[in-house]
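Only a single protein chain was left out; the remaining protein chains are all shown in position.
Letters are used for the chains, namely A, B and C, taken in the order the chains are written, and counting of residues starts over at 1 for each.
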Amino acid sequence: MLRRIAAFLHRHPGVYTSLMIGPSSAVLLFLVAVPTLIILYFSVLTRDSSGLIQQVLTLENYASLWDPRFFWVLVRSLALALGTTMLCFLVALPLAYWITMYGGRWKNLLIFLIILPSWTSYLVRVYAWVFLLRDNGLILNTLETVGILAPDHQVRLLFDWPAVLIVMVYSYLDFMLIPLYAALNRLDRPTLEAASDLGARPLRRLWSITLPMIRGGILAGSVLVFVPSIGEFLVPGLMGGNKVNMAGNLLDWAFLQTDNWPLGAAMAMVLTVIILAIIFIYLRSVGKQGTLERFS
Amino acid sequence: MIRKRILSRKFNRRQFLKSTAAVGVLASTLSSRHAFVGFAQSDMPSELLDAVAGESGELNIFNWSDYIDEDTVPQFEEEFGITVNYSTYEDNEELLAAVKADPGAFDLAVPTQDMMFRMRTQGLIQTLNTAWLTNTINLSAQFLKPEWDPNNEYFIPWQWGTTGLAYNSALIDDPRTAGWQLLFDGASDFSGRITMLNEKEELISSPLKFLGLSLNTDDLGEIGQTRDILLNQKPHVSAYLGAEVKPLLITEDVWAAHLWSGDTFQAQCPDEGGNENLEYVIPEQGAELWVDGQVLLTDAPNPATAQLWMNFSMRPSVNAQLTNYVFYATPNQASLDQNLVDEELVSNPSVFPTQDILDRLEFQLERTSEEARQLMCDIELDIKS
Amino acid sequence: MTATYSVEFKSVSKFFGDVKAVNRVDLQVHKGEFFSLLGPSGCGKTTSLRMIGGLEHPTEGDVFINNICVNNVPPYERDSSIVFQNLALFPHMTVAQNIAFGLKLKKMPRDQIKAKVSEMLGLVQLSGMEKRRPDQLSGGQQQRVAVARSLVLQPEVLLLDEPLAALDRKLRKEMQIELRRIQRDVGITFIYVTHDQKEALSMSDRIAVMKDGIIVQLGPPEQIYEQPRTRFVADFMGASNVFDASINQQNDEHFTMKTQQGLDVLAKIGKTLESDPIGFSVRPEAVRMVVGNEKPSLENAYQGKVASLVYLGDVTEVEIELQGGDCFVAFVNTTSQSTKVEEGQAVWVAWSAQDSNLLLA
Partner (left out) sequence: MKFRSWTPKLLLIFGLLMYVFVYMPMVTLVIYSFNGPEDEERRVRFPWIYTTGEWHDFSLKWYKELFDDRDMKKAFQNSFTVALWSVTLSVLLGTMTAYTLYRRKFWGKGLFEQVLYIPLFMPGTIVGVSTLMFFRFIGLPRGFWTILLAHVAFSIPLVTLVILARMQRINWTLEEAAMDLGANQFTALRKVIFPLLRPGIFAAGLLAFPWSFNDFVITFFLHGPKYNTLPIMIYSMAGRSGAVSPVINSLGTLILVGSLMLIGLSFLLQGQRDQGKGKP
């Protein structure tokens, strides 16, 4: 029987291909493409006063998004996502460089150690940050004891954007580190040595040789950090004390707190368009090799 | 077998059960389970038990998280041979969303009284068979035909409490601790040391009370005044939190918080590790009084079993046990009369307010005015954006 | 009764988009023959081989194995087996497991498999290596495993796709002899793809020279080497003396060809030609170089002078420029003292009319 099927599929390679790619195509179609259309559909429905959704088409949800408050949340989301991306890059680059150049045979272990914490619950780790960042927490207390901060300092980390940023960097660091590491690891050492040989100072070498050569990794890491962090809602909620809200919090608010699905759908649609545009530009600029970089 | 299990359980427990049902269980376990269910008839009407027998033998409860004593469910399961599927939620809105999204998933839920209104208008709950609910007689007068459910046909109270003010008396020595002025007038003096509750209704109730207004006002002008108060306060507010504030009160990161009575009591935690400097006040301008009650959902697969549970929950022993565990007040007068509630709770005015305090409290009812609701959403957005 | 061929192509084509990799090829390979497909890369030889093996499907035409059309037979049911260029030994299996792979799929009993495998290991002289993995073997040993893995299935035809390309010169030579020996021992038809003309010449019973998807010449090695039919074959077979020329005179026995530089060359006709010749070639070893003033007694003899000398060990390659400007290459035996020449020295160049090979378009 199997033999006959195999022979049939051999004669009809198209059928074989369809069978192989079919299930995942269906999954992608129904769980990625169709839901996007459903967002669009819900975003033009009406919500009546008792909270029920009516099949009346309207653009009102988009109109009510035209509100400076939504705009500022969006701007804050983009700014915090950009800040997270830049900080991740600034931290991950020297770390990745150190591991690549001086890690020796411990390289893989060092990278693995960065990823290891992600095996335990993300939530537990995020909650742990509350106790590290609070006013009488480990970090501020240590800084006081060491003398970096005066005893009567007014520095507050928790429930404001610094805490949000710190924990976002913490959460997304490996998304940046791994592509950078992969790119640096592929870097041709002789090229760097040639650059030094030709008289490039280290910083000069970094700027005009190393960075351009790992451009793919930088781009991959940046998109992998920037795009998901726009929609973050757990970290700004917990670390920002529900004051420093981002787009994800508004989605939570619209869908689960106020039960206003049409409005939430309109928000989600706007975000989706922004994100798809970024992904599109990114895929155009690096091609699929860039996405592969993170995993190879 | 059954007796052995129950005996060991009972003797391990901190409080020894005194209810007639428990004694009945002990006495009746010599025979089969049917026999002992039969015995329980003193407590449960036989029509109810017959109806329960016709159902699936399961019960799907949807309750607030951390809102039940660990032993309550096992006790019910053992007594009636029912399997309880117990799920939890964090706030009323989540409950509403879940009930709408998955009709038929639950038999009963425990909304706050104002949410019960909304669920009723949306047709999500059904009337109870009052003849089955024999233990209603145990309820305190206050809950025995309340304004929001005059016939006790929708809503069986579970626990009640107040939303007031928690502060650290060692850190704040200020006359304003008597009322809401601490959180609003005093905001700048304790900048970054105060927190407010995160939920919209709660958040807007406190400035309404601060202004001396009813928290059920539909007057747009009155509600509108809260916007400025809250926005002026916002720069000084450390965070808008729910129960998450408790550890921060203990560690003294937060000095004053807009908080529920039971949670404050938990943070004071007389057992160990709590902060004894914490005080709970019901502000002089008045505050919100609320009660969470059990409702029978429209698509409940096991309506009789749900009502069996409701009747069970109104047993003085069971409800007292809840109060002793979660530190909220029991709506069950019989529990108090039979001295089943821990003395430290009964004597604590923040858990069981005295009559003069009770007079200052107000229940929140469902707002009928759509404009008022819209305005509240808009104010919430101002705070959250 | 028609003859039975191991492999037959009837007007077989394979197009990859616009590229005609194989273009209407007709071909018959006899049973037990060592047949080579020779040509530069991209000539269609590997594609032809893969069509026999079933890894490519012909765009047009029919492929036969044992006189049965196999167009719709998947590779795993074909009576052919391939030795791949990169060998494709399964890296996760031992030598014995590699060889037993096909037999297991045929559901042969275990003890029989074992016997067959050890017999094969003996044939390819790898006894005792059963337990090793491919990466623990030398290049030559890997080669043998690949051959054994295919041969153990006793296919009608063994297809070899440049299997020796990766080996060094010496090992390659050894393996050529070895392969030839194995082929004689087992008597299976071998179809051998290579771009190395020496390899093809030394091993094959017959050779098909391919270019741009077409077989340009097919015949035994001597014929291909000595009588290249076209300029391409002559060039590819390494002939050095290839000239464009046109017919000047013709009689029953001889052609007279005139080169562009005006040299008249006599050639003998063995058979009738299908088309007009466009040039001729002379193999360097057929060219005689004579020192002195006396004209050699061969049909073609011309005077010139030594342009360059390249010492190749046993022979010396002498390039001689004729007065007209044509250049000839001759191989001169290095050991013969009499032929010591210097650059610039005047010499005769001569060859017999039989050695003038006419080239067709």
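In the analysis below, contacts are C-beta pairs under 8 Å (C-beta built on N, C-alpha and C of every residue); 3 or more make two chains touch, one makes a residue touch a chain.
Fair warning: this is a prediction, and the values are worked out from it, not measured in the lab.
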For the chain not depicted, the shown chains it touches: A, B, C
Residue of A:Val44, A:Leu78 or A:Val91 in touch with the missing chain, whole complex considered: A:Val91
Contact partner of the left-out chain, one of B:Leu248, B:Leu340 or B:Met376: B:Leu248
Missing-chain contacts mapped onto chain B: 14, 60, 62, 64-66, 85-90, 98, 101-102, 105-106, 241-248, 250-251, 266, 269, 271-274, 325
Touch residues of chain A, complete complex, unshown partner: 2-3, 6-7, 9-10, 13-14, 16-18, 20-21, 23-25, 27-28, 30-36, 38-39, 41-42, 91, 94-95, 97-99, 101-102, 112-114, 116-132, 136-138, 170, 173, 201-202, 223-224, 227-234, 247-248, 251-252, 255-256, 261, 264-265, 268, 271-272, 275-276, 278-279, 283, 288, 291-292, 294-296
Those residues of chain C which, in the complete complex, touch the missing chain: 53-55, 74-78, 80-82, 84-86, 88, 90-92, 101-102, 105-106, 132-133, 135-136, 149-150, 153
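In this text, only the chains that are shown with their structure count from here on.
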Chain closest to the middle, measuring from C-alpha centroids that were averaged per chain: A
Chain A and chain C, separation of their C-alpha mean positions in angstrom: 59
Distance from the mean Cα position of chain B to that of chain A, given in whole angstrom: 39
For chain C, residues that touch 2 or more chains besides their own: none
Per-residue multi-chain contacts in chain B, two or more chains: none
Chain A partner contacts - residues on chain B that touch it in the complex: 91, 93-94, 96-97, 100, 118, 121-122, 192, 195, 198, 200, 234, 237-241, 244, 247-248, 251-253, 370, 377, 381-382, 384-385
Contact set on chain C toward chain A in their complex: 72, 74, 76-77
Residues of chain A that touch chain C when the two form their complex: 6-7, 10-11
